[in-house]
Every structure is written in structure tokens, then in C-alpha cells.
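First the structure, then my questions, so here it is.
Just one protein chain is left out here, and the rest sit where they should.
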Amino acid sequence: MRQTFVSQLFNSIADAGRDLLDRGNNKPRNQTIEGLCRDLMTQKGEASGMALAREVVESWKGLADAEKLAYLKFLAEDFSVDDGEIAKAVAAYQKEPSDTSLSRLSAVLESPRQELMRRINFAPGGTAAIVDMRKFLVSVLRDHPDLVKVDQDIRHLLSSWFNRGFLELEQINWRTPANILEKLIEYEAVHEIDGWEDLRRRLDDDRRCFAFFHPALPDEPLIFVEVALVKGLSSSVQPLLHKERTKLDPMKTDTAIFYSISNCQEGLKGISFGNFLIKQVVAELTVEFPNLKHFSTLSPIPGFMKWFAGTRGAVGKLSAGKATKVRKLLQEDGWFRDEEKAASVKEPLEHLVAHYLVNEKSRDRPLDPVSRFHLGNGARLERINWLGDTSDNGIRQSAGVLANYYYSLKDIEKNHEAYANERKVVASSAIHSLVKSV
Amino acid sequence: MRQTFVSQLFNSIADAGRDLLDRGNNKPRNQTIEGLCRDLMTQKGEASGMALAREVVESWKGLADAEKLAYLKFLAEDFSVDDGEIAKAVAAYQKEPSDTSLSRLSAVLESPRQELMRRINFAPGGTAAIVDMRKFLVSVLRDHPDLVKVDQDIRHLLSSWFNRGFLELEQINWRTPANILEKLIEYEAVHEIDGWEDLRRRLDDDRRCFAFFHPALPDEPLIFVEVALVKGLSSSVQPLLHKERTKLDPMKTDTAIFYSISNCQEGLKGISFGNFLIKQVVAELTVEFPNLKHFSTLSPIPGFMKWFAGTRGAVGKLSAGKATKVRKLLQEDGWFRDEEKAASVKEPLEHLVAHYLVNEKSRDRPLDPVSRFHLGNGARLERINWLGDTSDNGIRQSAGVLANYYYSLKDIEKNHEAYANERKVVASSAIHSLVKSV
Amino acid sequence: MRQTFVSQLFNSIADAGRDLLDRGNNKPRNQTIEGLCRDLMTQKGEASGMALAREVVESWKGLADAEKLAYLKFLAEDFSVDDGEIAKAVAAYQKEPSDTSLSRLSAVLESPRQELMRRINFAPGGTAAIVDMRKFLVSVLRDHPDLVKVDQDIRHLLSSWFNRGFLELEQINWRTPANILEKLIEYEAVHEIDGWEDLRRRLDDDRRCFAFFHPALPDEPLIFVEVALVKGLSSSVQPLLHKERTKLDPMKTDTAIFYSISNCQEGLKGISFGNFLIKQVVAELTVEFPNLKHFSTLSPIPGFMKWFAGTRGAVGKLSAGKATKVRKLLQEDGWFRDEEKAASVKEPLEHLVAHYLVNEKSRDRPLDPVSRFHLGNGARLERINWLGDTSDNGIRQSAGVLANYYYSLKDIEKNHEAYANERKVVASSAIHSLVKSV
Partner (left out) sequence: MRQTFVSQLFNSIADAGRDLLDRGNNKPRNQTIEGLCRDLMTQKGEASGMALAREVVESWKGLADAEKLAYLKFLAEDFSVDDGEIAKAVAAYQKEPSDTSLSRLSAVLESPRQELMRRINFAPGGTAAIVDMRKFLVSVLRDHPDLVKVDQDIRHLLSSWFNRGFLELEQINWRTPANILEKLIEYEAVHEIDGWEDLRRRLDDDRRCFAFFHPALPDEPLIFVEVALVKGLSSSVQPLLHKERTKLDPMKTDTAIFYSISNCQEGLKGISFGNFLIKQVVAELTVEFPNLKHFSTLSPIPGFMKWFAGTRGAVGKLSAGKATKVRKLLQEDGWFRDEEKAASVKEPLEHLVAHYLVNEKSRDRPLDPVSRFHLGNGARLERINWLGDTSDNGIRQSAGVLANYYYSLKDIEKNHEAYANERKVVASSAIHSLVKSV
């Protein structure tokens, strides 16, 4: 169960063993990653696939950023589809559309990059290397639009490999190995974890944490969610994270609050597992705690302040003057600690947030990404919480306001359809009241 | 370590949990697998993907053969590409070839079947169900050529998912769970395993057995190889499998004989891992037994007798009369137990087998599938063994002759290239002598 | 999870490592087990305990029976208490009884054999070797009463080490490693297991099997119980074991029948875990199957025929003549297959068995060992079953009659006290009726 030196030993043994598979005398010295990739796609690759793939993976790890970029450009140029072949296949298809000509067309439309990546994946650590390639790729994509097609290919493969059916849900707790726990500290994206003591509190008996893992990345959580078991819907995150909070008997709670969901792998950007995670965790919790009646998030509203700062004139039901006044006050340092000031903006802000979440859209979908995610999953916007997060980050993003999205299992499908077909924001009557007037 | 009732319990818990994800009141009764698949591809599928996928998987398991066929036809017809869309995309590409028009063309060329399979895979047991669908599909393909495109799509997905990087090599021995061991008995394709006692002998201290597993099919070996640790190249399989053979101290052996390689999953037909398996096992054995100097197969020649039966006139260096004589004698029952008869055909048969393996080709490649496999991996045809397998099956397939293919790690790449470029059958000088004269 | 070659490798590594602990140049060649044991008890043993202990263990394994006996005699003579020291300590205690003199007396009363065994146990496999020593010892004890004190010492240690708190309950099923399953076949003591197919049937979905293991003997079950989940109390074992029986849905059963309990380790004779096993298994089953209402054995009556054969004159309520008649008929081959004969002895036999179980005692306790065991655990003798086991063994032991002992959790303590204080055989009214008349 616990880690002994055997598993490490095994790695070095596997290394020793694999050396046998290395290409011995035939192995040219100082080959570039580009040269290795070419070999991997030829007969050398068929004979010595795993050994070559290992060299590519090792080589990638040693590249400087400029070399990484050069490598990706190389993939874009030298491993793309063959335009001449496509033209031929298109012509053949047009002449006689058939399963055969279609099949041929499909074949030439798949770039050799995909096969290359499949072969790189033969190596131990191959999947991790490819995820890392995409992480780098995503970070330079905006400045290098010629890499979009490389991104499409890699993303296509990763989507296939990280199919939900291959993911394993694991509970994370204080018995989890430290090398995984430290990644939670590193990856937490919503409410920063302040060291090991804070982490430990988040794994207490009345807390739960779950993550998805993929068999090929056993030490890397893909996404994780932190849950607090409480009585009644939480309206504020501070008490949940407080150092000296009173622990509850989890068998006596009635509500599971999902207060933080963090994606861990930038290389898997755009490949979504979040909705599966929430639903699966709801299922697990229901079995462990039959006493739970409610499942809800306590979520940030990351886009609110940015949006509000960009408005002009009247906003929602707020007059231009009133809106300006609110905007101005929110620029004062520590306004929320001044009871009077805070009281003066409470009502207009609650209205504004409700309006923002319900009415403000971009291409028919809610402007706020968190809202988009939960509504898209079939949740209901349940409540907004005044000064629910008074951390620097909370004030900056949303003037301290947080939202509850409520997961009612029997309504998920209905809500999702309403959202998908009519782009309807399913919200509680309380939210609708806030939207209507101020 | 050992199986306790917890894991079973966990299954029933997971069931209970997943029921929560089932689609409650919205769930129509008695839905067909076709209806479920349609739902899975719509907004219902987005909201309740896993629950729907489970229903598809359960439904598939309950189908009769006729219903399975009808379902596959349905996939062929209703989930194919859209010809109209393709025509439009082809036209657009011809008008202006660009990354965008290419991308669009690629998109419409991917049939909805692939997305459907990805979604079915969400379910627990989804991968196993898809492998099972393909097993059935492969068995009816010859009579239903309209299913070829369905096969292409499923095979494409399975190739991606069963990438060698995701496979785990496991040693199989007498401490392996019985539910896996019984699959060896079931799947052994070369030298039938005669019950548990025979199996146990094949897992003795001077034997090794390795298999590839995929994380999504933890109880199902994909392919396995049986190895005997011996002194010198084995020429006959009977002594290796004999009930009362003397066991050797494996640290005092010098040769690993791969005497049986069996693919287990018909649903993965055409997705090859055999070459990886052999090389990986060589690596593992070298670490465990530094005393091993030689790695060789003792292989059947499954196509020889069929080929020989189909020849007419002179064959190889054999005159027509001589060949007819040999052919006739081989039809006699138990010819090989009659020393005189056996002696009379030994030389001509050895010549014929060598000729068959070295010279007889189909589309430039060796006629014999086992030979094709090992030569393609970079092995060398080393030796042929008179009466190496006198079982019914051995006599029927190859008049009892067996072949050794020798894996010399330093030559693998070179051999493979010679084979791939020049279709050269790399063989020992002994083999070449046999070919030259009789 | 599954066994890979790493664990075996680890053993050879551990061997290599331990060689370092071996006593190098100081190591005398060809030392006898007696010499090794002497060394182990001296300063050599303090410095090189584990290495010496290993040599003792290895040495024991290689001994012939005569050498084993000689070794045990050596333990009896050379590692016994020191009579002179005892006399002194007794005198000192009598002179002045105090904690100190008591402590001294205790110390000299513990034989050096115990310390020797503790040191032998340092070795890997030490516990197994000691259990094996006792197995041999038990087999020769009757003929060598001078070894009783050796047996007392070893048994004392084993009782301490095999404390129930250190045992692990494991479920045995078809996913259990084959090396453990084959031990079930070997050790089954009540209803012989007829090969792997029979074993597999006994591990079906409506069957359960549990065993106790000790961490120092991970591959050796200590005791195991086989359970059938059925509807209503089973009266006969044949249908339970039948090749073509209809399987039940275990969630629809109401009764767990413990039809076989087998001790596996003769070396642990007299160290009882059976009562813990039954109660623990009842607890596990109740959680897995809330539908279970009844827990009962279907037990052999191993002493009945032997007892009956030894009776003379009137037996129970049976006249001497009648008893003789019954006795005579039971000597006929296959009497139970002759309906008429069987019918003629049914009533008298049922009376006799009930009488035997309820009234026949030795030193106040039931004559029958199985009865003694279950009544001692707090079970109730519930029912006897005419022709419940018509196997050769069943007919020979008890004329085919079986007994149900019923475990009612709420009565266990009460029943046990009644049995312990008043030697009362707690039995159902049906049994009492059978006893009263014939």
C-alpha cells in the first residue's frame, strides 16, 4: 500500500530493460527532436518505435522555449496534410462519390502529425509529454496563428484519450500521497490554499475533495472539486475556510457546498470533464451521506466587475447617475469594511449582479464563464450572496458577491434543454425579483 | 491485496450512486438501443450522458444476434456522414483551399458514429461493450460489406484508445487471480491448455507468461505470450509441455523460447501489439535473468500444408513425381509414427518448408502469417525443426514441422528495414542451404 | 494490483540484500540445526540474529523426519528450564514472597525454548517454519510424551501471535489468486472439493467464502467457511453442491447456511478462531445482504456412528432389540437407497441422533465435537435432517443425518452462559420432542 523502494527500483529496472530496446550501434548521436520525429515516422520507427519515442520525449524535456516554438512550427510545416493528395482525392470523390473515395479523402485529410503523436505516446511518459507540448502551444497560440492546425490535431487526440470513460474518480484526503497533495496547493484556482495546514483543514472530516485521474498520468489530478458539508446553503466562503471554524458531524449535515472547482492541466484546455465530476461527486456523496438533501455551489462571479467597469449610462434598472455613483464607490479602498458605504451599495449591486447573470449575454450565452458552465450543466441560479467573499480577489472580481448554483438531479435534464434550446437562464424566483427592480 | 468483499460492495454502491444520475421521471420505458443512441447524441445526451450511455451498454448486452445486426445497420445508415454537407465542403475547399475550408472538410468527413462511440464509452463497461460490438461486427463483415465503414470508424477509435502507451505489461503466474487465469485457458490459440494442471505447469519457475492489459479492461488480457527458459534452442514443443518434464533452475538457463503467442480479443482484430509485447518481454527477462543469451520463438507454420496441398507439378526443387509422392504419404494416418515413412519424407519436407517460408509470397510478403509477423518485427528465420509438434493440430498445419525465429536485439532494426524495403526474408545460412537443394 | 514479476524480483533482491547480513567469513560450513540454534542464543545471535534465524529456517526445511524428531528432542532436553535455578527461586519466594522474588520465579520458569522461537521468528518465513514445526510435533506427540513441554511452549507463543486482533478476514472468490484457491481444495475438511469446476461453483454469486489470514502467512488461509445463500433452512447438502443447481438472486434469499468450516493449519491445532470467524461473517453478510434473516449451519455429526456402534443394550428410548436391529441394518451396503429400509430406520435414527446430541456427554460436555463447538459459541441446536448427506462420508459418520445449529445474535450470550454454567444444550422444541420419545 505504502510506497516502498521497490517501485522506484522498478523504474530503474525498466530503464535498464528498455536500454536493450534502444537502437544500439545504429543510434546516431546528438540527433535533434526534428530528426528523431522523422525517424519515428519511417521504417526505423516501425522497428524501434518505443526507443525512438523515448528519445523524442527526453529531447522535448530539454528544449528551451525558442526551440519548443521551432519544433511546433516544424510540426506545422513538415507534418501537415499533402495539398496535392487532397486535390486528387477531392477530384476523385467528385467524379464518383463512394465509400472508397470517401475513405481515401478521409485518409489524406488526417495529417501525419496525428500518427506522429500516437507514436510519441508509445514511450513511458509520452502522454505527459504531449500534454506538456499542448500547454506550451496554448500559451503561444495567440501570437502564432499558423499553429492552430497543430493545436487542432493534438486536441483531437487528447479528447479521444481523455474520454470520460477512462478517467478515475478518486477521493483526496489526508491519507493521499504528499506528491499529489502538493499539486492541489499548486493548482487551486478559486480560493488559494495557504500551505499545508490550510490544506489539511480542507480535508477535514466534514469536507470532501474529489479529483479525476487518467491512468497514464497517475500523479496528476486533472480537475478537482472541494466540498463543504454544512447545514443550509452557505452564503459566504470565509467561514468555510476559517482556521478556527467548528467542525460538524457530517452525518448531521444536510447540504453539500461545492465551493471550489479547479482545472489542473492547461494542456487539456477545452477538454471538459467538469460536468461529469460534479454529477459523479453528487452520486458518491449521496451514498456516503444519505442525510444530504441539497447540492449547491458557492461560486465566484469572475466577470462581473470587468463587465460593470465597461458599462456606460443606465445599467439594468439603474439610472446612469446611480450607476456612476456605485462604480465610483467601488473604487474606494476597503469600501466594504465601512458599514455605511457597504449598506449604500448593497441593493444596487445585488440588482446589478442578478441582471448581469441573467441578462448579459455574448452570442446568446451568459457572459460569465462560471455561470455558463453551471447553467450548461443543468444547474439553477439560486441565490446571490452579499459580501460572500471579501478576499482581495473576491472584491476585485465581483465586489465580494458570490452565487449559488443549485443542482437538483431531477431537473438537470430539463434545465439543460431549456438552456440549450432557448438559451434560458434557469433561476430562482428570488433572482428574478432582484432582476426586475432595484 | 487479496480481493475482499469491499470491491464487490463498491460496485453495488456505484450502482446505487449512478441511479441518481439516471434520468428519473424523464426516463421513457422500454426504449430501444436505437432510440437511446439518438438521445445520446442530442441535448439529452449532453445533460445525462453517463446515464444514457449505461442504458445503451445494458441494452447491447441483451440483444439477440439479429438485433445486433439490425443495430449495426442502423449505425451504418443513420450515423453516417452527410453527403450534402460533404459536397458543400468539397466545393468550398476547391473554391478556396485554406486552413478553414480544410478544417470544415475534415469535420464533415468524420461520421457521427465516432462521436456516438465516444459517448457510449462514458459508461462503466463502455469500452468492453464497444470491443464486443466490433467482435460481432468482424464476424458478420464478410456477408455485410455495407458495414465496412462502421468497422473503419470503430477500429479507428479503438486504435487510438489501445495505443501501446496505455497498455500495461503484467506477469501472469500462479498468484494471478483465477478469473484471469481461466481466460488463458480459453484464449490459448497455439498449443491448447488442457485444464488447470497443465496451466500450472506452464507457470512453473522455469516458465514465464506475460500479457498486455488496458486500464479499461482490467480483467481481460489483450495478448499473452508463454516463454520457456531452457538450455539451447528448443526444437520440439512436446518436451516443453510434458507432464513429467524435469524443471530447470532458471538462473542456469541460457535461452528464452517464446513458444506461444495468443491474441485474446477478436474485437481488437487488426490492432497489433504483438511486436511491442515480444520486445518488452525480452527486456524484462534480461533484467530478471542476466544469464539469458538467446531469445527465440518456437513457432507453428500454420499455412504450410494448405499451400502444399494447393501446389501442382514440380514444387521448389522437387520434381512433380516426388512432390506427389510426398503429398500422398502425408495423407496417410499416423505416417509420422512410422519411422521408415517419416525418414523417407524428412528431407523433401524440410526443403519444402524452407522454400515455402523463404520464397512463397503474396503481394510481395511471405505467405505464412506467423512468418510475416516475426520477420516484420525484425526477427531472423533461424531453423526449422522436423517433427517439432506431433499433435493433431501440428501435423495438420505443417506436417509437424516448427520454425525458430530468432530475435537479435542489435539486428532488429536492420532486419526490419531489409524486410520493409526489399521484402527480404532474413534467414540463417542453414535455411538458405535447405532452400537451395533437396 | 495483479502480480507482476516485480514482487518475485523483490524476493531475489531481498535475498541478495540479506546475504550482506549473512555472517561472511565467520560462517562455519555445514552447521547442524542444533548448532545454529545454540549460536542464535548467544552473542552471535545478538549480532547476527536475522542471518542465523534464516539458516535455522532453511535447515529445518531440509530435515528428514528422523532428524526433525531428534531436533525436537534436543529442544526438550537442552532448552528446558533449569531445575536448580527453579529450586533457588522457589526457596527465595518462600522465604520472602515479594514482587521481586515473584518476578524472579516467573523468569526462571520460562524455558529458553521460548526465546529461541522468538529469535527464529526474526527470519523471513520464520512464523511459517514454527507453525510447521508444531505440525510435525503434534503428529508425534502421542508417541513422545517428553515433547509435551515443547508443545506447550510453542503453543503458548503461537496463541499470542495469532491473537484474533491480528487476523484479517478476507473474502475468497473467483478473483482470488490461484495459489490461495488451490489451498481451499487441499484443506476442505467437510465436503471434499472435486477440482476447480466444483470450487468455482462454490464461489458463485449466491455463495460466499471467507477466511482468516495472518500478516506473517499471507498465502495461507488459517480457517475458512463456505456459505450458501438460500431460501429457508437447508436440510440437505447435495442440492447445495449439485453441478446443475439453479442459482438464486442473492438479494432475494433470506438465509445464510454455513455448510462447511475447515481449519487449515494443523500446526495451530488448539488455537481457536472459529467462533470469531462465524460471528464476523454474520456481520459482513448482514451489511452486504440486508435481506438475510436467518443464519444457520448445516453441520455434520462426526461422532454419531462411532458412539452408536459402541452402545450396548437399550439406547435412549430404544429397546435393546430395536437398537440391535437398527445397528444391523446400518451395516448393509446402500441401505439408504432402499426406500423401505430407509423408512424403517428413519424414526429410531432421528431419535437416536437427537438423544446423542442432547444427552450424551463426556466430562459434562457434549460428546460430539461439532456440537460442542457451536453450542460453545452460543448457537442453538435447531433441527436434524434425515439423509441430509448421502455421500460415503456422510453415511459413515452419521448415517446421513445432518444438524442445523442456529445463530440468533440476540441469544448468543444467553445461550453461551447457559451452556457454560449449566452445561445446558440449548435446543429447539422439535429437538426436545425427538429426544422424549421414539
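Per-chain numbering from 1; labels A, B and C assigned in written order.
Just so we're on the same page, contacts are C-beta pairs under 8 Å (C-beta built on N, C-alpha and C of every residue); 3 or more make two chains touch, one makes a residue touch a chain.
Since this is a predicted model, take the numbers as computed values, not measurements.
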Among C:A189, C:M251 or C:A420, residue touching the chain not depicted: C:A420
Answer key for C:W60, C:W161, C:Y259 or C:F336 versus the chain not shown reads C:W161
Of A:R175, A:K243, A:R312 or A:R363, the residue touching the omitted chain is A:R175
Looking at C:A216, C:L248 or C:L367, which residue reaches the missing chain? C:A216
Touch list for subunit C against the chain that is not drawn: 1, 13-14, 16-18, 20-21, 23-26, 43-44, 46-50, 81, 83, 86-87, 90, 93-94, 97, 99, 102-103, 105-106, 109-110, 118, 121-124, 126-127, 148-149, 152, 157, 159-161, 163-166, 215-216, 276, 279-280, 282-284, 286-287, 377-378, 409-410, 412-417, 420-421
Could you please point out the subunit A residues that touch the chain left off the display? 1-5, 8-9, 169-181, 195-196, 200, 208, 213, 218-219, 284, 287-288
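The rule is short, and it goes like this: only the chains that are shown with their structure count from here on.
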Note: subunit C sits from subunit B at a C-alpha centroid distance in Å of 48
Let me have the rounded angstrom distance from the C-alpha centre of subunit A over to the C-alpha centre of subunit C, please. 57
Where in subunit B do residues touch two or more of the other chains? 284, 287
